[in-house]
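All protein chains but one are shown at their positions in the complex.
Each chain carries a letter (A and B) given by its place in the written order, and its residues are counted from 1.
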Amino acid sequence: MSKIQVSTNINNESVEYLCEPHDTMLNVLRNQLDLTGSKESCGSGDCGSCSIILDGELVCSCLMLAAEAEGSKLETIEGMSEGGKLHALQQKFLEKAALQCGICTPGFLMASKALLDHNPTPTETEVRFWLAGNLCRCTGYDKIVKAVLEVADDMKESA
Amino acid sequence: MNEISNKWIGKNTVRPDGAEKVTGRAQYSSDTTMPGMIWGHVLRSPHPHAKIISINTKKAEALAGVKSVITSKDIVDFPLDTPVILGIQDMRWMCRNVMARDKVLFHGHPLAAVAATTEAIAEKACDLIEVEYEILPWAIDIEDAIKDDAPILHDHIQFNGKPSNIAGTLEHKKGDIEEGFAKADVIIEKDFKTEAVHQGYLETHSCLVSVAADGRATIWSSSQGQFMVRAMTSFLTGIPQSNIRAIPAEIGGGFGGKTIVYLEPLATVLSQKTGRPVKIVMNREDTMRASGPTSGSKSTIKIGATNDGKIVAAQGIYYLQAGAFPGSPIRGAAGCSLAPYDIPNAHTFGYDVVSNRSKVAAYRAPGAPIGAYGVECVLDEIAEALKMCPLELRKINAAKEGTKAVHGPVFPKMGYIETLDAAINHPHYKAPLGKHQGRGVASGFWFNAGGESSAQLNITEDGNVVVTTGHPDIGGSRASIANITAELLGIHHDRVSVLIGDTATIGYSNLTGGSRVLFASAMVVTESAQIVINQLKQRAAKIWGIDEDAIEWENGEARPAGDNAGKFAPLTLAEIADKATATGGPIGAGYQVNTEGAEGGFATHICDVEVDMDLGIVRVKRYTSIQDVGKAIHPDYVEGQLQGGCAQGIGWALSEEYIYNKDGHLDNTGFLDYRMPVCSDLPMLDTVIIEVPNPKHPQGVRGVGEVPLVPPLAAISNAVYQAIGKRSYSLPMSPPKVLKIIEGN
Partner (left out) sequence: MSETQYLAAKTIDEAVSAHSKANGSARFLAGGTDLLVQIKSGIKKPKLVIDIKKIVELNAIKEVSDNEFMVGASVSGANLNRNNKFTKLWPGVIEAFRLIGSEQIQGRASLGGNLCNGSPAGDSVPALIAAGCIAIIAGPDGKKEIPIENFHKGPGKTVLENGEMLVSLKFPKREINSSDAYLRMTPRTEMDIAVVGCGVNITLENNVCTAARVSLGAVAPTPLLIKDASDIMIGTDLNSDILDKVANLCIKACNPINDKRGTIDYRTKVAGVLLKRSVLIAIDRIKGN
């Protein structure tokens, strides 16, 4: 049973680790790299709690082998704020009470960031369908969708 | 407290724990680690019902990396003949639920646990445990569990003098229903069926337990009550409560499902035996199959009314699934279903039915959604028979201050009628409907609870405030407590920190559940704040050399109460804190009490659906929930409770259900096939907050969290009827079922 050495980039930092061939990226993030912000709620890609951005694409880290990160660029929730300054989405989620228990929040923030990176002016329907891969059981999604639309509006105004 | 000049109560402040949550730094229990930590894994029954003939753990123990293997002999036994009640649970069932003793009673029932250096090794070791079973016939559904030749789960449970799977009953009576029905001009009697649904919290069960060499245990777990965790673990392991410290981690959802323990006692014993901290994390599949959903049910509702719309008699007979051990929420079904109405003759009866599925756990107003479903649907049929608006029918019969509820108490001042009026006058109720669209309404009630709470309020040396409360925060209660504290002390909200204590650092506090956290913690925080304000006045009195009765506290300052008291410049909280040592020592106080005065909550919901008539698909197009919350301390988080409950109700009504296969195994154990609503399934969820203050609470608070799940099942069913012209009497209204009804099969 030989481990694989992986060199990758996580949140703009070079990272190296050893992993088993069958380790998922989520497993390595949480249990080896102390990046516990990404959560495991289902392990089967159905809830989005483990969402990260891989080479610019929104993906579920539970459905990715840690070995596949070789040479890639990953963004996790831990890299969303910079130097202690919250991203506009993080700030808006707080102001608009778009979280209750907060367990789904990292996944939603990653997914929302990916949405606005790809489509800066989404409609409510586009937001809802883009976020359909992220489950929330506490909020009924209402305040989350409103927060994302408001950030999009804010960004449009300041542009 | 002056309503108009409230600075913080009623404001949407940013929650104190927010920054950690949006940056991924908040520590949930599976995020926690300790040096030397090892992993636990649970062996679960592959059979729905079987006798355990033998368990051989030798091969498992011999696997490299395995540190300990335990079975039921390592868990305290509670003999079946002696009830041992802890809160709403009975330890006889709890000890058998966490670890099967001589029988496994559901697919997924734990019967052994392993601790090993990695999770993978622990899992492999479980596969090496050899169990000999004598497979028994099993029963999953209510009908199968109560028929004459049903396989019996517990030999000691008897009903009508025979061994039975009916483990208990509950009854409420008011007046004489026979007389009542005799007076009725219209009587509607219907049968209803619902399936088991899971609370669906995104964070699975997990815990990390460290037992030190002196036998003292520290538990970090995802739970709705650290004191419950401590007590249950103490009962089930034999360790005295004073040697257990239960720390509530941030919790990723509970909705009632985390008001009991599954893993903590196992991890504690494993940690004791190995001398290492042990972490156990349940995966999604085991969470679905082995942690309590709420009951499936079958019920018969009969309501009679006279032509003027007065309900003269009502009866509800409920059968609720308990799962493998007694304890379904018949109390909620039988007690809440008729509560919104003033009915002279009423009767509700509940049957608690055990069967070979996981033991049910509380789910947001346990039993009440099931109870209300049938009643609110039959009321719709009565309104139709009398050619009356369904909201007007409810208004004619509405409970008000002074009404004696079917379950006993007399209602004090409350706002049920206000919710009906708000619904009747809401633009939603008058909005035009399109093709294949329909609108339904329903009301609901939940008891709400009070219960024990403790708080500490301490002034820091730099003049700010730290509040410690005793209840895990699952909905944003810390934000509301900060609002109240800031308001009472007259200081800026940012100067208040709110923390949740553990069993060692805060006094006994009852569960986070029952819609009681804010109600109860606000009471004890208010008392603590009052004591602290008196202390601050005393210190000012000392500093000025005047009588403390001559001092008032306003806007965060002590001032002389009048010109006669003396001309002194006001002393701020910070200034007094600075002189704390010189004036007597630390400034702070705590308060603990069994809070009383919690009053029930009422709501009315309006729902529009659109139905695809060729495919049977129902989509919710518009939803408005209207609820009397007493006082909204933090309106956004109050709205959040309403919206969350509505979303869960939509899932329960349209797509969620437990599906068992022919082997008695739960077939849909993941989020692919256990279908909770996703973002694109729902519209915006509008809310109307009604405030009829609870006269028994310092801020007028009523419990908010549970009522929202009570009306949706019927509101949506009634809407579907309006859209398709035929009624459904069972949930979920999934597309194949709706299509069958449309086609009239």
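Quick note on the criterion: a residue touches a chain if its C-beta (ideal position, glycine included) is under 8 Å from a C-beta of that chain, and two chains touch if they have at least 3 such contacts.
Just so we're clear, the structure is a prediction, and the values are computed from it rather than from any experiment.
Contact with the undisplayed chain is limited, among A:16, A:57 or A:157, to A:57. Across B:11, B:101, B:395 or B:675, the single residue that touches the chain missing here is B:675. Where chain B meets the chain that is not shown, the touching residues are 120, 614-615, 617, 619, 654-655, 659, 667-668, 671-673, 675, 677-678, 680-681, 734-736, 739.
Where chain A meets the chain that is not shown, the touching residues are 1, 4, 20-22, 24, 43-46, 48, 51, 54, 57-60, 62-65, 67-68, 70, 111, 114-115, 129-134.
Just so it is clear, only the chains that are shown with their structure count from here on.
With each centre defined as the average position of its C-alpha atoms, the distance from chain A to chain B rounds to 29 Å. Residues 30, 35-44, 46-47, 49, 76-78, 80-81, 86, 90, 93-97, 99-106, 109, 124-125, 127-129, 131-146 of chain A are the ones touching chain B in the complex. Across the complex, chain B meets chain A through its residues 12, 14-15, 17-19, 21-28, 30-31, 199-204, 250-255, 283-284, 474-476, 634, 636-637, 639-640, 643-644, 646-648, 670-672, 676-680, 682, 684-685.
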